[in-house]
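With one protein chain held back, the other chains of the complex are shown just where they sit.
Moving on, here comes subunit A:
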Amino acid sequence: MRIRPIAAVLTCALALAGCGGGGDDKTAPGSGESAAPAGQNELLIWADDKRSAALKPFAEKFGAENGVTVKVQAISKDQQTTFVTASQQGSGPDVMVGAHDWIGNLVQNGAIDPVQLSPEQTSGLNPNALKAVTFNGQTYGVPYAMENLALIRNTDLAPQAPATIEALVSEAGKLKAAKKVSETLCLQVGQNGDAYHLYPLYSSAGGNLFGTSANGDYDPKNLGVGKPESVEAFKKIATLGEKGSGALKRSITPENSIATFTGKKCAFLVSGPWAITDVKKAKLKYDISPVPGFDGGQPARPFLGVQSFYVASKGKNKALAQEFVTNYVTTPELAVALYEAEPRPPALTAAFDQVKAQDADLEKFIAAGKDGQPLPAIPEMAAIWDPFGKAEAAVIGGADPAKTITAAGRTISAAISK
């Protein structure tokens, strides 16, 4: 930092001496770059495109109130990897905005610090959201929005919310027979499966991914995939597959599931708050209810995802970052603005209460996530997605559940133990 001005002078001097008049314009970029404010007194925030735009006015306000410069930078893709790599090189931000299931990986890479919230602050947050950002007994982020799957249905076609998945299948069967729809259920599977969207049914059928240790954290040593319960669960899922009732199909992909629903080819969609914008655009009459489980099974537990603010360990201005994250992000105004940028239920109770009056969907989504489980934030979760999804796709395509899930369990535990 302190070297920058000298660099500018030297660059200009040498370049000018070397090239005379002709070199003038060549040196311009160099001197311009070093003329940028290089003081320590700057807070740099990284977020994805949508949230950057929503954050900007608040960041500027925070800066103006406190006499500091706050910069918001949009990171369009691979935010987590970009953040970890940049942090390691010392070119990362002071504050990072991202999903809570990054926490395990960010902690093992020493990229984020725990945050200290006062009891009043923690009591103002949705308990599920707070639980999601707690890792190894420490709070690692300040949550601002939540999301989980729910069953979205076209009320013109299906006025009643089905209580069980069997009821849903028979209801959709009637609609199919009447040629009103062509698909039973729009639940994205794709060629290689989708563990996130299958999890409510998997948990309802009795399966789990990890056991929990005494303090309620996920225990990576206690892998649930490949256990007898998971085989039983997949046997139930197979009855919904292509060789069964056909409710789950590999041809319903992440790309076409919402479009198929808005195109009225299916009456039921399993998706999250992000689907609502499209559904509204299609001018469908819709309602939101919890994802139904199997008849006589356990409740269907969707994963709870939480969007959160983190304090970067290797940020240059940590004190200011902590101030921003713990004392400013916890104000309702910011949470409401972020809700308006993308309609997901705010984690801050005060903000939630403020927006629920104008958006009835929020409470329905929260109700659908009542039985939900926080998406595991442990780094080992990364080993689950791919093999689990493929096993799901294979079983839905008609493969033997026992053989498939045992193999998936083997692959996952081999990846975890490495």
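As a convention for this text, a contact is a pair of C-beta atoms (placed from the backbone, for glycine too) under 8 Å apart; a residue touches a chain by one contact, two chains touch by 3 or more; residues count from 1.
Heads up, the rule we're going with is that contacts and distances are computed from a predicted model.
Entry comment: the absent subunit's protein name, as recorded by UniProt, is "Maltose/maltodextrin transport system permease protein", drawn from "Maltose/maltodextrin transport system permease protein", "Sarcosine oxidase subunit delta", "Response regulator" or "Imidazole glycerol phosphate synthase subunit HisF".
When the omitted chain is restored, the residue from A:Gly98, A:Pro114, A:Pro162 or A:Gly293 that touches it is A:Pro114. For the chain missing from the display, the contacting residue among A:Ala74, A:Ala167, A:Ala282 or A:Ala415 is A:Ala415, taking the whole complex into account. Residue in contact with the omitted chain (choice from A:Asn136, A:Ser170 or A:Thr277): A:Asn136.
Residue positions on subunit A in contact with the hidden chain: 3-4, 7, 10-11, 14-15, 18-20, 22-23, 26-27, 30, 39-43, 66-68, 81, 84, 88, 104-105, 107-110, 113-116, 118-119, 136-138, 183, 191-192, 249-253, 255-256, 260, 313, 316-320, 322-327, 379-380, 382-383, 386-387, 390-391, 393-395, 397, 399-400, 403-404, 407-408, 411, 414-416, 418, in rising order.
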